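Shown next, in structure tokens, is the structure this report addresses.
The complex appears here minus one protein chain, its other protein chains still in place.
Showing chain A:
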Amino acid sequence: MTPAASKLYTDDVSLLMVLIDTNPFFWNSIKSTLSFSKFISNVLAFLNSILLLNQLNQVVLIATGYNSCDYIFDSSASQNQNQRAESLLQKLEEFVEKDESLCREDSVDAPGFSLLSGSLSMALCYIQKVFRSGPLHPRPRILCLHGSPDGPGQYVAIMNAIFSAQRSMVPVDSCILGAQHSAFLQQASYITGGVYLKPQLLDGLFQYLSTVFATDLHSRSFLQLPKPVGVDFRASCFCHKNTIDMGYICSVCLSIFCKHQKKCSTCGSVFGQSQAQDSSTPDRKRKTSVDK
């Protein structure tokens, strides 16, 4: 950042971390409704409009790939204002190629999820750097443009990232491009106070982006933004990584299992008694709220 800008940061200066999903399997699956190139041109227009909204706004683009994640674009680092798009596209292309080369043969058959936990963690590290830069900094937020299904194996990592974002008061906005809702991002937006949106028509993506996600955090309170259509609070079990709505919890470490176990695979505790104490006796008094 130039010192000449004299850091006139008011509360409407934003740092927008955009995480775009570059999972080739996902983009292949929705080729007919929205092609990747069309998506990118929408995103480019959106990023440009963010930068035009306020001279001090800052935009960072991180690609969430299938095998890796990387920084693609940082408006504070790019010198040449005129060739923003060119440098971005070139970097993105390099990234996609590299990401593809890391692909292993055997993993192709799966529907494939992208590494959202990685890009979220990177974005949070970047935001911490901005926080460290001094008392005057743009207000950060994260926008996930995500389409791939949730990777159950990332559950713990994503939850960790969500709580860290909540602690630093960074809202995580999510815009779902795929067919299904994302339970992870629903929770992320709900917990951090961000906006969760699943556009009906992907043709008008830019419309959605500019009307819902372009406003700075200060102005948000004056807008009627989409309300969450319910949040999926289901967890995934540690044993099979299935998403479950009922399960067994180890009382020592709170690991979640879908079936009754003899021994906790996480902490090694041996479960003494049967599930007699599973607190499912319907007739007990509610007030005591304790067993026996």
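Convention: a contact is a pair of C-beta atoms (placed from the backbone, for glycine too) under 8 Å apart; a residue touches a chain by one contact, two chains touch by 3 or more; residues count from 1.
Definition applied: contacts and distances are computed from a predicted model.
J.: For the chain omitted from this view, which of "NADPH:adrenodoxin oxidoreductase, mitochondrial", "General transcription factor IIH subunit 2", "RING-type E3 ubiquitin transferase" or "Translation machinery-associated protein 22" is its UniProt protein name?
T.: In UniProt, the chain excluded from the picture bears the name "General transcription factor IIH subunit 2".
J.: Just to verify: which one of A:I162, A:L197 or A:L217 makes contact with the chain not shown?
T.: A:I162
J.: Using the touch definition up top, pick the residue from A:L115, A:C144, A:C175 or A:L217 that touches the left-out chain.
T.: Candidates A:L115, A:C144, A:C175 or A:L217; residue touching the omitted chain: A:L115.
J.: In the complete complex, the non-displayed chain touches which residues of chain A?
T.: On the side of chain A, residues 66-71, 74, 77, 102, 104, 107, 115, 117-119, 121-122, 124-126, 128-129, 132, 151, 153-157, 159-164, 167-168, 187, 190-191, 227-235, 244-257, 260-261, 264, 266-267, 269-273, 275, 277-284, 286-292 touch the unshown chain.
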